[in-house]
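Notes to accompany the following structure.
The full complex has more chains than appear here; those shown keep their coordinates.
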Amino acid sequence: MTVHALDLYMLQVKNLSCERANRVLFRNLSFQVNRGVALRIAGLNGAGKTTLLRILAGLYQEFEGDVKWSLENYPLYIGHRFGVKALMSARENLSWAATINGQEVKLTEIDYALCQVSLEGYADVLCGAMSEGQRGRVGLARLFLLDNPVWILDEPFNAIDSAGIQCVVERIEKHLSSDGILVFSSHLDIPLKNVQELELH
Amino acid sequence: MLETIRRDLLLHFRKPADILNPLAFFVLIISLFPFGVGPSASILSEISAGVIWVAALLTTLFSIDMMFKSDYEDGTLEQIVLGKESLLLVVYGKVFAQWLVGGLMITLMSPLFGMMFYVNNDGIFATALALMLATPTMTLLGSIGAALTLGLNKGGVLISILVLPLYLPVLILGVAMIDSAIVGDDYVGHVFWLAAILVVSTGFAPLATELGIRISLSE
Amino acid sequence: MWSLFHKLGSPRPFYEISDRLLPILGCLTVIFLSVGTIWALGFAPPDYQQGESVRIMYVHVPSAIVAQSSYMIMAIAGAVFLIWRIKIADIALQCAAPIGASLTLLALATGAIWGKPTWGAWWVWDARLTSTLILFFLFIGVIVLRSAKEGSEAVGRATATLAVVGLVNLPVIKFSVDWWFTLHQSSSFSLTEKPSMPVEMWLPLVVMVAGFYLFFFYVWIFSVRTEILKREYRSQWVRFIHDV
């Protein structure tokens, strides 16, 4: 494999197999994802979507096979748990998210991100005093703030209303058109250009 | 790292109980003893060093339980592990913030209890000094236990079992130091040893804690 | 009587009535405390055993007595809130706790200061001292619980429950004096016997106790009013009153 070949795609997976609790989730999965393309992991409840996404993010290690990223990879991962601290306000949560992502952001950028997910009025409300969907939106506001080229989103639309979904979908389109990469799962039918599907059984 | 300290302190201040509780708990354990043992000055001063140390130990143990728990449960810990910021530095920051609201406070309060237990001035000074050197070690060692037991949902008691044996050398040294001080002996040697233990655990404990976090997350 | 009770129970009438009451209360407090202080420090005789240090008594005893009363008052407010759900009772409870805690702390501090010259120790594990310490913890518990979520009625009820349950402890702590001394004869100090005081010492003490009670009620009502404003700042009547 030449360096050049690696440049074409961001993610290359070879012969990935995983089992949990003696049930095979997937076996010898091979695929690659190029820049500007979204990969959607489909499958019924319990098919192994979350497990696969965590493997790709480097959060779960009990698998066999190869996962290769073509560049030093700090993916932006949003999982079933939003990663939002109840005792911090929306603003503080985002500012901290930027910090651990090694980014310096201005207050205006944070407020812009919050505005994008329609949480203008809630910048200083503690996330513990928000509704489920609002907490989810604070998590999603990271998409508007951070600059990671790789996004891994595990059912990001749970508890989000349709206006919110619309908004995030637009952001995703923009991310893809600027050569970003997205791997995600969702039980909803999301209209996206440039989607590959991977169905787990 | 500074950001981590700032954030953790912010979170502690958001629930003032995080700061008040260890203190109040420390005070409560200590004040239980005169009830249990009786108010006689001679017995109280005899057991004072032991009681203060055991209380400091238990207080550290029980506040350390929550150290990573909330970050783990709401998914923030995943974010930290995946982020560009080094996990090790975050651990140092969290340990330091934890010590500020726990160990340091206990150290500052200890003279009060020294007095209540009729310890003389030399003893009081030695107690504070010993706690100042030992509480960071306790927090550092405790953080290992907290990290390892994260996914297990078994709470503070399991941590105690893992960590208490590690605390014993510190406990024994500390009590010996105070007892020497009370009777007027020299205790430079004890100070040296406590400091040495502190240095070593500052160097190594966070590595183990980092490993523990990674292990707990890949569950 | 009942209607007055109800009237005081809703924020606005309380605010208006207390508006008139407060200055009077304030004046009385100042008068009693200053008369008591001057009398106690300047004219009351020194004790023939303890000398001048006995003057600490004029702060110590009132603060100790009023501290206990304030727990009682706080718990009663809690019970009222639990039973009738009168919002102002919750506010009353919330505001009484810090005052009670401070008074308890004052009693502890003055007691400790007094203890050094008379007993030679800042602290002994005597029943009364210890029970005062416990009282302090009870206050702290109430404050911490109440501050868990500002303005939330649920937390208010939780706090009220705690305050009422804690009430059980007051008499029990008192009785513990008996158990305590039957157990540990080793304690050589007893606070249970009243020092037989001459009238010249006793009278300023009564004035000070009254002054402390007045002080408690003044601060209490004052902070209840502040808290009412804080919680109701959006309502019509608050705007009305403060625009006029």
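Letters A, B and C mark the chains as written, and numbering starts fresh at 1 in each.
Note that a contact is a pair of C-beta atoms (placed from the backbone, for glycine too) under 8 Å apart; a residue touches a chain by one contact, two chains touch by 3 or more.
This structure is a prediction, so every number in the text was calculated from the model and none was measured.
Counting every protein chain in the full complex of this file gives the formula A x2, B x2, C x1.
The rule is simple: only the chains that are shown with their structure count from here on.
Among the chain pairings, A-B comes first (most C-beta pairs in contact).
Nearest to the common centre of all protein CA atoms is the CA centroid of chain B. Subunit A and subunit B have CA centres that are 38 Å apart. Computed centre separation for the pair subunit A/subunit C is 56 angstrom, with centres defined by C-alpha atoms. Subunit B has residues 15 in contact with two or more other chains. Not a single residue position of subunit A touches two or more of the other chains.
Within the complex, the subunit B residues that touch subunit A are 3, 7, 10-11, 14-15, 70-71, 73-76, 78-85, 90, 217-218. Partner subunit C is touched in their complex by these residues of subunit B: 15-17, 20-21, 24, 27-28, 31, 34-35, 38-41, 44, 115-116, 118. Those residues of subunit C lying in contact with subunit B across their complex are 121-126, 130, 133, 137, 140, 144, 147-148, 180, 183-184, 186-187.
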